[in-house]
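Some chains have been omitted; the remaining ones sit where they do in the full complex.
Chain naming follows the written order as A, B and C, and within any one chain the residues start at number 1.
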Amino acid sequence: MNEDSIKNHLRQQKIETPSWGYGNSGTRFKTFPAKGAASTVWEKVEDAAFIHTLTGIAPSVALHIPWDRVEDYAELKKYAEDRGIQLGAINPNVFQDREYKLGSVTNPDQSVREKATRHLLDCVEVMKETGSRDLSLWFADGTNYLGQDDLRKRKRHLREALQKVHDALPDGTRMLVEYKLFEPAFYHTDLADWGLALTHCLAVGEKAQVLVDLGHHAQGTNIEHIVSTLLDEGRLGGFHFNARRYADDDLVVGTTNPLELFAIYFEIAQAQQDENEQLRKHTSEVAFMIDQSHNIEHKLEAMLQSVLNCQEAYAKALSVDFDLLKEAQEKGEVLKANRIVMDAFYKDVRPLLRDLREEMGVPVDPFQALEESDHLKKVLRDRQSTDTGGGFPS
Amino acid sequence: MNEDSIKNHLRQQKIETPSWGYGNSGTRFKTFPAKGAASTVWEKVEDAAFIHTLTGIAPSVALHIPWDRVEDYAELKKYAEDRGIQLGAINPNVFQDREYKLGSVTNPDQSVREKATRHLLDCVEVMKETGSRDLSLWFADGTNYLGQDDLRKRKRHLREALQKVHDALPDGTRMLVEYKLFEPAFYHTDLADWGLALTHCLAVGEKAQVLVDLGHHAQGTNIEHIVSTLLDEGRLGGFHFNARRYADDDLVVGTTNPLELFAIYFEIAQAQQDENEQLRKHTSEVAFMIDQSHNIEHKLEAMLQSVLNCQEAYAKALSVDFDLLKEAQEKGEVLKANRIVMDAFYKDVRPLLRDLREEMGVPVDPFQALEESDHLKKVLRDRQSTDTGGGFPS
Amino acid sequence: MNEDSIKNHLRQQKIETPSWGYGNSGTRFKTFPAKGAASTVWEKVEDAAFIHTLTGIAPSVALHIPWDRVEDYAELKKYAEDRGIQLGAINPNVFQDREYKLGSVTNPDQSVREKATRHLLDCVEVMKETGSRDLSLWFADGTNYLGQDDLRKRKRHLREALQKVHDALPDGTRMLVEYKLFEPAFYHTDLADWGLALTHCLAVGEKAQVLVDLGHHAQGTNIEHIVSTLLDEGRLGGFHFNARRYADDDLVVGTTNPLELFAIYFEIAQAQQDENEQLRKHTSEVAFMIDQSHNIEHKLEAMLQSVLNCQEAYAKALSVDFDLLKEAQEKGEVLKANRIVMDAFYKDVRPLLRDLREEMGVPVDPFQALEESDHLKKVLRDRQSTDTGGGFPS
């Protein structure tokens, strides 16, 4: 792909940042308050809009309900649009109410299951007001002990809830079904892996798609292989980007193994150029979203870094010589094929990205721009940072 | 379940042992020759029949083609039947010919893919002669390096081969599709997990079922959850039993975490009693097979231990008080429900098993019977143990 | 070992329960309030004393400073002793103050390092008042990103602090140095494994011992091998018992893989009978402590279950026929040696434990006794359960 073509692709790259990434977050041991962290959804939208002005490729913000609940979503929508961004995926929270201790839609208690399903359906209503295309579903549901509950019964309850939500979705919208190996459940998670998510999606209907969170896999899992499989099955809904070495560490994406992020974008870039039109269309609809927990970092700096790491990975992936690669693969030239891909990974795309940023009218050095910005000064001056405790009450 | 009922279930338990478990096997570093190990398929069938006389629950032996290829399968069938056992699943080998270095049915070279598919179809013919119900498919296919090959293309080649084999299967037979996270491929495996296996099975047809090998998962994977899911989807074809702590260690089943083996049989026992008739029927067709690599143990002792460990796990699982359990689960009594299951696990079922063995007319102390057997004396005396090298040529 | 001898050993078994195990705890997503959970140190001591009356083998309670800080430790000591238990290990908290965001004794900022060291030294003073033998040290210190800090510099700061604390310890007391692979730090933990802990202990002096928390290892780690090694080196200070499948799940000990807990007690039981007197003495000083996070369970039931699981594991371990085992090991009888150990594991020790409990004057059915107890009624009636949030502020 020539440089112009690479830039054209990069201009169309989109990364959605999450409202909760701008507020305080922590581990079960402690949530350290960060200076200038956002507290209200309005502040979070401001921060997301600011990241978009710095990068030009973060044009929407994901919401979390009820954390970001407002009286009037139209007002919030206008607030965002006035600042140059859209409201993105709606993320229902069915894990923090007392009733959800033993699960939400898989709870042994029918009234809890109904409450949870109602909340999901309420969020479908929110989507209509926010103009969101995606309902992003993550369930903390699972058990901690062998025998604690009936695995098949829970599976059926989950299926039932997903079906109801699916059938309530307006045309042109989707539900993204996220899976996770463990945490907060430690014996089994009802949606433990992509296989379970896909099985449910295939059963409930066309609007159900799988969401891949980079931190939700067992050690050793080849995530780009899952990405490739879901693309081929037409069921890759989107990503939650972050980085991890151990568990669901939720670090800045691309910091643990940048080659993995590159390999994911490499699968995307390949599918974008496939001769199959349906695959190309499907690929164009994938949602790229950040989902991280910035425990010790500056929130805005962390989000900026995350967005830029995605840009850099995509730029490298687009630089692969796909024709040469195909030839080496067909000849079975193992290391040569690998070298062709690695050549793109090792390419320094930063000069190209500087050019691109200039052309797009965003700051050439986004970190410097952040540091010198009025926005940063304002949030450090005006926002209170409050101690919010942790899992262990002191 | 009362004791009689438990025994009735136990009488119907069946464990298939693999021909290759009676011969020498090793690691890439070394295959140590074992005294009395079987070399020919006739010897392996003799050993399998002997294990059945010691246990009463190992009435069939799995074959591996071409390792166990014979001119006349009818003769082999009769040889087995004369010794009281059946020929079981047919396992095609598509990983040891030179051509398979870069894959078999997913190889970039079409002629290799065709060769591999032909071998699979040949094995369908073998099934007709041996009277086998199951074709058990494991592919070593995968890549070692990012970019080495096109993941989606390989997936399609795999689908195509599976479809052809599926469509060639006689009525009443099945193909079992095994998955494996890694080894011998170390970047990606074309059939890496149960999700991939199920996706292919759903696509190719009703005769395709998933095979769960206990050693083929990532660290932390909850295998009984996969079992429960596949049962509920009607796609659990069978098991390859063994034990592991690290990789695909292929140790004697039940030796690393006996609770895991118990938990798997607990899912089976639950499904056997489900009110849904289709589920009960599906469960009754699951194939339980040993697949281990006895590198430092006596072959016959290892196989005997394996079969008995399965019996003990199943006996414990049948001892769960399912009514009490259901009640505790519905009330959300987390630790009480766990305790009800653990009570069965901690139950000493050995007296019951001694009674059962007596009733079944098999030795009450199978290890003593093995040690004192003419068969053991014979194989130690007559069979040559030969040094067979390892992955590293010396 | 005959039954009397087993019982004698069991009578001397001691399990220390932690004050924090009686209060609310959770994950970063949510701390669900539990009915009857203790809030004050006085309530926690009451609960610990109650568990001792139910079991007879939980005669001390570990404290966490500042969570359990009181004006007058002598008063707390008397309060405990009046209820039949002792104050046990002192656990300094150097992870919840704002200053500790980037580490405590390894913080790049000297003033923070000094503050943390001062707190550790203060806790040595507390030990003198509580009569505690052990100072139990866990550091959350580590980094989240490559390059965030200088690994060698942090190691030296850690050494320095450990040395100061070691040198301040009164005679007859010890410091237990705990290690942990990850969480809350996700790039590196300053004390990541037993090797690091032992290296520091060897350097700072005789009073420094390693503490093994069962949940703090990488997947696949053979913990009983670490136990055996530390025993042989004379540096096994003690245990934090819990169970895990994935990360540091902090579940009830023995619920994930009961064979692992048994294998640990098997190493202990072997060392207790070793001909080497020094090893026997060292083994007799090992501290056995529970450290769990009961997120969805009843606190008292969880603690009772934990203590009893340790008792059952130890009873089984003592039942190994050590002479027979030694013989099989020396002959290289691989599976027979394994079977001798497994025979003890599969033994149903519950009748023996019922006898033992009767002889010790504690309830024969401790769970029934808990359920019917006045203590349980009282705490459910009198104690407030309060919502305490989670890592994510809502």
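By our rule, contacts are C-beta pairs under 8 Å (C-beta built on N, C-alpha and C of every residue); 3 or more make two chains touch, one makes a residue touch a chain.
Keep in mind it's a predicted model, so treat the numbers as computed, not measured.
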3 chains shown - copies of the sequence in the complete complex: 4
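To be clear about the criterion, only the chains that are shown with their structure count from here on.
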CA centroid of chain B to CA centroid of chain C, Å: 39
Separation of chain A from chain C, taking each centre as the mean of its C-alpha atoms, in whole Å: 38
Contacts with two or more other chains, residues of chain A listed in rising order: 102, 144-146, 181-182, 187, 219
Touch list for chain C against partner chain A, complex: 20, 23-33, 66-67, 95-96, 98, 100-102, 140, 144-146, 181-184, 186-187, 219, 244-247, 249, 251-252, 255-256, 293, 295-297, 387-394
Chain A to chain B touching residues, read off their complex: 102, 108-109, 143-152, 155-156, 181-182, 187-188, 192-196, 198-199, 202, 217-222, 224-225, 228-229, 231-233, 259, 263, 266-267, 270-271, 274, 325-326, 329-332, 334-335, 337-338, 340-342
For the chain C and chain B complex, residues of the former touching the latter: 219-220, 222, 245-246, 252, 255-260, 296-298, 301-302, 305, 312, 334-336, 338-339, 342, 345-348, 350, 367
